[in-house]
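The complex appears here without one of its protein chains, the remainder shown in place.
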Amino acid sequence: MPLYFNEDQAMLADTVTGFIAGEGAIKPQLRRLRDGNDTRGYDPALWKQFAEMGLTGILVSEADGGLGLGHVEAGIVLREIGRNLTPSPFLSTAVVGATALGHASEDLKGRYLPGVVAGESVLALALDEGAKHRPERIALKAERAGNGFRLSGRKDFVIHGATADALIVAGRTAGSDSDAEGITLFAVPKDAAGIGHNAVRLVDSSIASHVTFDRVEVDGGAVIGEVDGGRAVLDKALAAGRIGSAAELTGVGGGAFAMTTAYLKTRKQFGKLIGEFQALQHRAAHLYSELEIAEAAVIKAQQLLDAGSSRADLMVSVAKAKASRATNLAVREGVQMHGGVGMTDEFDIGLYMKRDRALAEFLGDANYHADRVATLSGY
Amino acid sequence: MPLYFNEDQAMLADTVTGFIAGEGAIKPQLRRLRDGNDTRGYDPALWKQFAEMGLTGILVSEADGGLGLGHVEAGIVLREIGRNLTPSPFLSTAVVGATALGHASEDLKGRYLPGVVAGESVLALALDEGAKHRPERIALKAERAGNGFRLSGRKDFVIHGATADALIVAGRTAGSDSDAEGITLFAVPKDAAGIGHNAVRLVDSSIASHVTFDRVEVDGGAVIGEVDGGRAVLDKALAAGRIGSAAELTGVGGGAFAMTTAYLKTRKQFGKLIGEFQALQHRAAHLYSELEIAEAAVIKAQQLLDAGSSRADLMVSVAKAKASRATNLAVREGVQMHGGVGMTDEFDIGLYMKRDRALAEFLGDANYHADRVATLSGY
Amino acid sequence: MTDLEAFRADIRAWLDANCPPEMRRPIEDEDDICWGGRAFAFKSEAQKIWLERCVAHGYTVPDWPKAYGGAGMDPAQAKIWREEMARIGARPPLSSFGIWMLGPALLKFGTEEQKVHYLNQIARGEIRWCQGYSEPGSGSDLVSLQTFGEDKGDHWIVNGQKIWTSYADKADWIFCLVRTDKANKYQGISFLLFDMTTPGVSTRPIKLISGASPFCETFFDNVVVPKAQIVGELNRGWDVAKYLLGHEREMISGAGGSERLNAIGAVVQRNGGIDNPVLRAELAQFDVDALAFAAMGEKFLDEIKVGKAHPAQPNMMKYSGTELNKQRHELLMAAGGSTALEWESAETRGGTPARSWLRTKANSIEGGTSEVMLNVIAKRILDLPGA
Partner (left out) sequence: MTDLEAFRADIRAWLDANCPPEMRRPIEDEDDICWGGRAFAFKSEAQKIWLERCVAHGYTVPDWPKAYGGAGMDPAQAKIWREEMARIGARPPLSSFGIWMLGPALLKFGTEEQKVHYLNQIARGEIRWCQGYSEPGSGSDLVSLQTFGEDKGDHWIVNGQKIWTSYADKADWIFCLVRTDKANKYQGISFLLFDMTTPGVSTRPIKLISGASPFCETFFDNVVVPKAQIVGELNRGWDVAKYLLGHEREMISGAGGSERLNAIGAVVQRNGGIDNPVLRAELAQFDVDALAFAAMGEKFLDEIKVGKAHPAQPNMMKYSGTELNKQRHELLMAAGGSTALEWESAETRGGTPARSWLRTKANSIEGGTSEVMLNVIAKRILDLPGA
């Protein structure tokens, strides 16, 4: 498959780009929500519009009422979300959540997916325990209790956790904390007794929860996939979330770069446009190259994932690591090249720097994924 | 102690700089030896001159006929050796060898140090076994045999090994290969039976040996320091050699940088001196900063070592790692900024690149020492 | 006992008797600092007493002449004062841009009348000063400033806008660069002093990406400045400004070199551990750079003392120190993970890691950008052509 959009994808990109640049732009969304002290983390009306355009169901199978498309298509949406810093539950819900639920029972699917597709529900992944991503270590205890399970423990960095209709929770049902196997995935409804949320605003104005589970009881129907065999589904959800966040990062990097090159063409110092200074030109050209390469890595990984290739896993980590590094460079150069005004809240470039940091951290940062590339390569 | 030369050191630097820039320059030494297919690795006449100027005895105590000076003074010589790429046994003999022998019996000292001070002897360290520096793992077997020891095994990267009057050999007398303790240092005379040399020319035109020990017998008097307790002396010799190679590296970096800035001021392209291009100016200014910082790290480590500080060990690794990275940048930028001519053997800049590589590898490269900084810092 | 030993004994005795115990504790918050000024609200009685006692002896500015409110100490005595203050951990009785910046400039460029008047005010902490240099259109290219003072005989009418005026909203007076000759770029700027309550002066705080800040935008709308309030000659204010900028850059490079750039691997290991080997490698490489730079900082200060440092070396220190500090906070954020992302939580004391990280991004902009530093190194140290 060639590494560029086919006709359908190009059409989707056209539509999505215009829509998000309009409705999802920084001023009407990110700044409005932030300055209004929003505590939800997104605008429900915009989420509904996503649904009206069919975007919420991209990764939901046609049988389940979605479009049954792939990661390339989801990435098209995410890139524009990134470019406009649009606060949206798309990644946690329509990408990570929908991928996990795609492997659930018909009953569970029926309970949540229609709401997702309709833009009325939000899902959140409750996975990390602690400040760094360590999906191989799950300590949250899920004991058998009657017909179901009783969950005790805590989860951190649960984006959209406080407003989600269901939490996708990885719990330990067998083995010790660091065993790869022995975990089970649950869809825990928001109103389950014993759930406590400590919702905090993050640097990028998104809202994440520290969630406590105090003997939370769920019935057996809440299990996604196999009991003790949740790792397989979790890995699929992780791959989706990782390549999704990588795609969103390329949008963030591209948006920051566009702002920066525009500034280089208008700001004057020492009687010249600062874009005339060769030192800045070379840095901009290097940055362009890095962003292009990151984009290529992302689309390659998306295609491999969509094709079910055995190389997808490696390439997803390559893409997340590369996109993180390239976008980090883009926002650092962006702020520096903007000079003093880049430090002000009034200019948008700093918002890109903030979003980059939060996205890079989501489901494994560049160091995590570089290490994973080494491990998967056998060294 | 302030981090600049005191009066005596400044005088020494003046003398040494003039002497080595004259007698030890690239054309009369490195190129002459190399193009004449020299297999010795240095010019004995020049080595004799080093002795006449008192340089060979800098680290030899006054009681043993030397000057009893310190690593700052040795570093002054090494920096100029580096700047002029002078092929010299100074580092292996007057720094590493003399430091090790400084802890030997009076008998052993009497056997070798006068020759070193007189510029008539050369010493070589036979430590590494394999292509990378791993001083914590010593496999060469040294069994007790009668009044002495019988050595069997091999050593690699033995600089000046084939012409040395004695090899300073680390052998295993107790414990297993990876035990820190249980090693013994020997001064093995060149004519000991059973030693085999495979001398190879390295990229920088220096000569290193793969040395085989086939049941080489030495008497008990050849032991330096304690039997099974050679690690303490070895560590002192390693510290001397590491900070010494770091000092020489700063000379290599400084020499390459001087050539490069001179070229930036004379080479024209597109109707301008290439040093007028801002992109090159900024890279040169960054490189200058890195080289200055490396110099500071080196002199700090030298002073700590001379003062017997407990922080010396950490700072030696900082200095070697920093000097390696800074000088590596200097030679890479040097060749690139010279353009095509930098690739030709006719220009000297490539010789700097070659020496940098070999020196960086000697007694642990930048990665080895960065790792050691982490380990010594407790992480 | 030598004179200096006797001097030290006197100082020590005076400090023992006069420095309140509360003033010997480390400064923890911004408002532990005594900035002085008309509107200053002392945080404690001790802070007020400590200032008054020091003012009475000229100890707020110990090396200024007595006639200007100082204690007239020579360099050796001033060093003893600093050492004795440090020995008991005494807080500075007064901190201000007046002491650090305007004072030295007045001592060099002011008239005798100005010195007596303004320096005494500064020494007593009566007037808090701010600095009016940067403008929206003139960042790195400071000399392109546009704020204009129209000559009206015995006064100027000043119009224009400044930016990055630290504490402009709290300051009483401003020392300000104003264009007084539009035809001459460098020799058309004057260094003026005026009261911030003069009609036509207004300020607006600047919110940074890291949150609230002491910086302001400052606007001048037909502000009347009497002719006597110029420092140095008409149109030669750039000389005064350059002298001050040198001071500022040295302060920043000094600060960068000494305190903030310690190694961090061991700290990260203690706070939560390093379970990623790539992060560990990055920390190790950073620690190499940081420890080497600490040696550089030490060497730089040693060389400055004896005049061995290249006069442009502060530019190198500022460049390397600020770039390293930015990298340091990038690593701290990576090590801190999702917790470090929190913006308002109690656990992070209101987002300290993230806000500090973002704040460091200004290090390589304020006080001369990294690009300007590199230009200066290329020109003044490397002597590259056309730089």
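Remarks
Order of writing sets the chain letters: A, B and C. Residues in each chain are counted from 1.
Note that a contact is a pair of C-beta atoms (placed from the backbone, for glycine too) under 8 Å apart; a residue touches a chain by one contact, two chains touch by 3 or more.
What you see is a predicted model, and the numbers here were worked out from it, not measured in a lab.
Put simply, the missing chain touches A, B, C once the whole complex is considered. When the whole complex is considered, the residue among A:E129, A:D348 or A:D371 that touches the unshown chain is A:D371. Of the candidate positions C:I163, C:V223, C:L244 or C:A281, contact with the hidden chain is made by C:A281. Annotation: of B:N6, B:N147 or B:T344, B:T344 touches the absent chain (contact as defined above). For subunit C, the residues touching the absent chain in the complete assembly are 277-278, 280-282, 284-285. Subunit A meets the missing chain through residues 2-4, 261, 264-265, 272-273, 275-276, 278, 281-282, 284-286, 288-290, 292-294, 296-297, 299-301, 314-315, 317-319, 321-322, 325, 366, 369-371, 373-374, 377-379. For subunit B, the list of residues touching the undisplayed chain reads 128, 130-134, 156-157, 200-205, 208, 268-271, 277, 279-280, 328, 332, 335-336, 339-346, 350-351, 353-354, 357-358, 361, 365-368, 370-371, 374.
Here is the rule we use: only the chains that are shown with their structure count from here on.
If you average the Cα atoms of subunit A and of subunit C, the two centres end up 42 Å apart.
Averaged C-alpha coordinates put the centre of subunit B at 44 Å from the centre of subunit C. Chain centres here are Cα means. That of subunit A falls 51 Å from that of subunit B. Looking at subunit A, one finds that residues 277, 279 touch two or more other chains. Looking at subunit C, residues 371, 374 sit in touch with two or more other chains.
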